[in-house]
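One chain of protein is taken out of this complex; the other chains stay put.
Here the chain labels run A and B in written order, and each chain numbers its own residues starting at 1.
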Amino acid sequence: MSFLRNCWQVAAFGDELAEAPLPRRLCGEEILLYRASTGAIVAMHDMCPHRLVPLSLGQRRGDTIECGYHGLCFGPDGACVKIPGQEVIPAAARVHTYPTIERFGMVWIWLGEADLADPALLPDLHWTEDPGWTTGTGYLHFAANYKLVTDNLLDLSHETYIHGNTIGNGHDQSIAQYPVTATTEHGRLVRAHREMPAIAPPPFFAMLLAHHGKVEQIDRWQSAVYLPPGINMTDVGVYPVGTPRTQAVMLRVLHLLTPETELSTHYFWSMCRNAGLGDADLTARSNLAVDATFNEDRAMLEAQQRNVCAHPHTALPGIAVRVDAAPLHARRLLAALIDAEHANPRAVAAPVPLGTDGPPMLAQAAE
Amino acid sequence: MSFLRNCWQVAAFGDELAEAPLPRRLCGEEILLYRASTGAIVAMHDMCPHRLVPLSLGQRRGDTIECGYHGLCFGPDGACVKIPGQEVIPAAARVHTYPTIERFGMVWIWLGEADLADPALLPDLHWTEDPGWTTGTGYLHFAANYKLVTDNLLDLSHETYIHGNTIGNGHDQSIAQYPVTATTEHGRLVRAHREMPAIAPPPFFAMLLAHHGKVEQIDRWQSAVYLPPGINMTDVGVYPVGTPRTQAVMLRVLHLLTPETELSTHYFWSMCRNAGLGDADLTARSNLAVDATFNEDRAMLEAQQRNVCAHPHTALPGIAVRVDAAPLHARRLLAALIDAEHANPRAVAAPVPLGTDGPPMLAQAAE
Partner (left out) sequence: MSFLRNCWQVAAFGDELAEAPLPRRLCGEEILLYRASTGAIVAMHDMCPHRLVPLSLGQRRGDTIECGYHGLCFGPDGACVKIPGQEVIPAAARVHTYPTIERFGMVWIWLGEADLADPALLPDLHWTEDPGWTTGTGYLHFAANYKLVTDNLLDLSHETYIHGNTIGNGHDQSIAQYPVTATTEHGRLVRAHREMPAIAPPPFFAMLLAHHGKVEQIDRWQSAVYLPPGINMTDVGVYPVGTPRTQAVMLRVLHLLTPETELSTHYFWSMCRNAGLGDADLTARSNLAVDATFNEDRAMLEAQQRNVCAHPHTALPGIAVRVDAAPLHARRLLAALIDAEHANPRAVAAPVPLGTDGPPMLAQAAE
């Protein structure tokens, strides 16, 4: 498997975890997650080392997990604390545990070398916690490799063909017509920026700009940002033509991808907006639209994954076109990071900031 | 895979194809079929060469297919005619297309070397178009290799055991009692002929002979004809004992088998009859009976396929009995044709006529 491990990845939303343990496969590993009485998140291998049954079939007893087969108990550090029928507990009786941290509404897990798990290595997603932004969240399961999802997120020209009902402009103003600038920054992050001046507002943006009344034309920007292996952000701004860019309605859409297996992906998303703050009805309508939109991607990517499996000797893209620039940057960067970790299992690539809180400078859009 | 490719094979019934493109796997290849505005049938590889998604998830735009992911458009000849976001279209941007021809109510496809696709190589199934015959049609999907279906069609002794409700005589007049003559003709076609004089009419034939009133005994012939790889015809005649053979009710049942995969088969059938011409009610009842009958075969052959998969080292037949003569002719002939095509990828075996329009001469039945 080709997963990057020395990095923080999203395991769950914070509000998924309470008393009841949650089993979830992450990067191929069966993991059991629960919130200890201290509030800290425990992540342990979901398999009893005695007879290999899932610990998730057992019971939580205080902050320990009791195996449902023979009653062995494991504490939050993974050490066995009880073996029914004997006093002595062998040192080998423990389950692997993983460092975790809770931040930005999410639970992060470190699947690599545990002593390298530094909270300072968390990516900065502060919009989810900033009172100047309101956030909606959701989860989808994609039966597709996470790299196919990243390809999708870095080339937004597909919005015209897949998302005409929500965020895509039609053929006459197809997204691909507007040039995109793809760059790799600091050897760590890919950014693909596009300006779309004087364009019709697709339905989702008309909804966000409703306080302006009916809007015929907007200026719109979109930056797809990728911090490998799994942090994607779409930085979007829209504003009626003639109004100040600094007063744009902005979105920071976080697409946080954690592989389940080589062929499936956990897709956690948070959409932060700087308008309609605290408007729960707008959040609800927005969440519905986002869920519908991402499910349109899911249908396409799952079909793509089936074809990729059926044609294992065909590389992606089969033919390269201009809009592939950013996905190609991303594939190269991810491969380099994975190679570096294979060469040195203690290699860690620190994250870099995804962007500023304001609109990107217009100069940035020049190709 | 061991499919013969330099030949016409049925891809669809003509009336399946209209505006909406139809995806279908044929001999392991994903193919998209649609009828162009000219009326001609387009068959193209159902996979965008850019990112390998099925083109069948896209949209038809005039006579082109627009990929549903990034909007690349492909014309009826497979050439890419549009790439959103750029003017230049690289020569590699094309999908494979396949020669097709529409005839006898069916769409035929040529999966082999395209320049060899000569309409003169179509088998002659003129009964489907002849005003002296009335035709009913249907389709079944068999989860079994096409060679198991051919074995079935060339040894009709199974009618007694599988099809007692429609076309099989019972144990006292079991089909196998009547000797069969199996021959390979012109190194190209297998024929297995049987005469069954003075036999009770099974229910299906009683229905066809209803205009004679209640019939106690009939003379019946059946010829199973096989033109590899996938053209099978059952040439059947029934007439009350004492009436002229030349006035027999005759059936030409076409069983047109196209492999979907090594383990599944598209089964297109057309039953042509020279009686009850234009009687739509008779056609409807007949179609129901045929569908039920072939589904009886399906249940048996799918079970057989599962056992064949579970016992890969057991050849078929495990023991050879007399009724295997025609299936063995067929297997030898098919293997020789496939070997010839492997040896010379441009080898083509022209079809030969399946039979005459009238009853076979009685002399032909002598063993």
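One rule holds in what follows: contacts are C-beta pairs under 8 Å (C-beta built on N, C-alpha and C of every residue); 3 or more make two chains touch, one makes a residue touch a chain.
All values derive from a computational prediction rather than experimental measurement.
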{"item": "Option from A:36, A:53 or A:320 whose C-beta touches the chain left out", "value": "A:53"}
{"item": "Options B:61, B:96, B:141 or B:322, residue touching the unrepresented chain", "value": "B:322"}
{"item": "Option touching the unshown chain, where B:217, B:247, B:295 or B:314 are the choices", "value": "B:314"}
{"item": "Touch with the omitted chain, as defined above, among B:2, B:59 or B:174", "value": "B:174"}
{"item": "Absent-chain interface as seen on chain A, which is shown", "value": "30, 47-54, 57-58, 66-72, 83-86, 90, 92-93"}
{"item": "Contacts of chain B with the absent chain, listed as residue ranges", "value": "151, 155, 157-158, 160-162, 171, 174, 176-177, 180, 299-300, 303-304, 307-308, 311, 314, 316-319, 321-323"}
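Assume only the chains that are shown with their structure count from here on.
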{"item": "Centroid spacing, where centroids are CA-atom means, of chain A and chain B in whole angstrom", "value": "50"}
